[in-house]
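Only a single protein chain was left out; the remaining protein chains are all shown in position.
What follows is chain A.
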Amino acid sequence: MSARHQRTLALPAYRPDPDGTHPPLDSPDYRSTALRHPLRQPLTLPQSATEITGPVLGEGRIGERDNDLTVQHPGEPVGQRIVVHGRVLDGDGRAVPNSLVEIWQANAGGRYRHDADVWPSPLDPNFDGAGRTLTDEHGRYEFTTIKPGAYPWKNHHNAWRPAHIHFSLFGRSLTQRLVTQMYFPDDPLFDQDPIFNSVPEAARNRLVSRFDMNRTTDHWALGFEFDIVLRGREATPFEDDDHDH
């Protein structure tokens, strides 16, 4: 092996997402995008070791009750108890194991425990709205929480966000990092929400969880299933050229 290759990692490459996957950064109906989207096209960055690695976090960062948002206070939060579960997969259907999943959300009345959220809906003293967990060896995760309420915002007159839970995923590489929102089936607020509708139409249903009777527990909680797909790897992993050895 030549000297210049001695420290080259065997680098996999991650497929780019095709057009029509993600919302455009410039989405005029969501007014806050106006001054917060680049005007110039991004340059292509060939994936090097910096991009195909990434934070692999979690050990020592997860408390025993971090995936149950209903037991973080002496009393129980108000609202519809739900179990949200699913798998984190890559684009080839492979499980993404031992990977950090972070969530945050409003309470049952649609109020966030945050200084900047001051609309007239009560805070719940028994609900913070933050959770985290690690996927298991099959890429599975599960949270117990309260179904969040819808909440009003100032994007346009009488604008209401559909109920949603924010999700943050790390995957196994910087290229797979994803922050998204999970919605609930058949929400009547979808039509007027510019954030949900910023996603190309054919891809929107990927953000909507499925009601799951099998994971609904008698006299306890409704089940919802939400699988998350992160970018897959190129079919042929990159290998060092051999011809100059």
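As a working rule, a residue touches a chain if its C-beta (ideal position, glycine included) is under 8 Å from a C-beta of that chain, and two chains touch if they have at least 3 such contacts; residues count from 1.
In the analysis below, contacts and distances are computed from a predicted model.
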Name under which UniProt lists the unshown chain, selected from "Protocatechuate 3,4-dioxygenase alpha subunit", "NADH-quinone oxidoreductase subunit H", "Phosphate transport system permease protein" or "Manganese ABC transporter, ATP-binding subunit": "Protocatechuate 3,4-dioxygenase alpha subunit"
Absent-chain contact - pick from A:72, A:168, A:192 or A:216: A:168
Residue of A:89, A:108, A:146 or A:163 touching the missing chain in the full complex: A:89
Interface with the unshown chain - residue positions in chain A: 2, 4-5, 7-9, 11-12, 15-18, 21-25, 27, 30, 32-40, 42-57, 61, 89-93, 102-104, 112-114, 116-117, 128-132, 166, 168, 172-175, 177-181, 195, 198-200, 203-204, 206-207, 228-232, 234-236, 238, 240-241
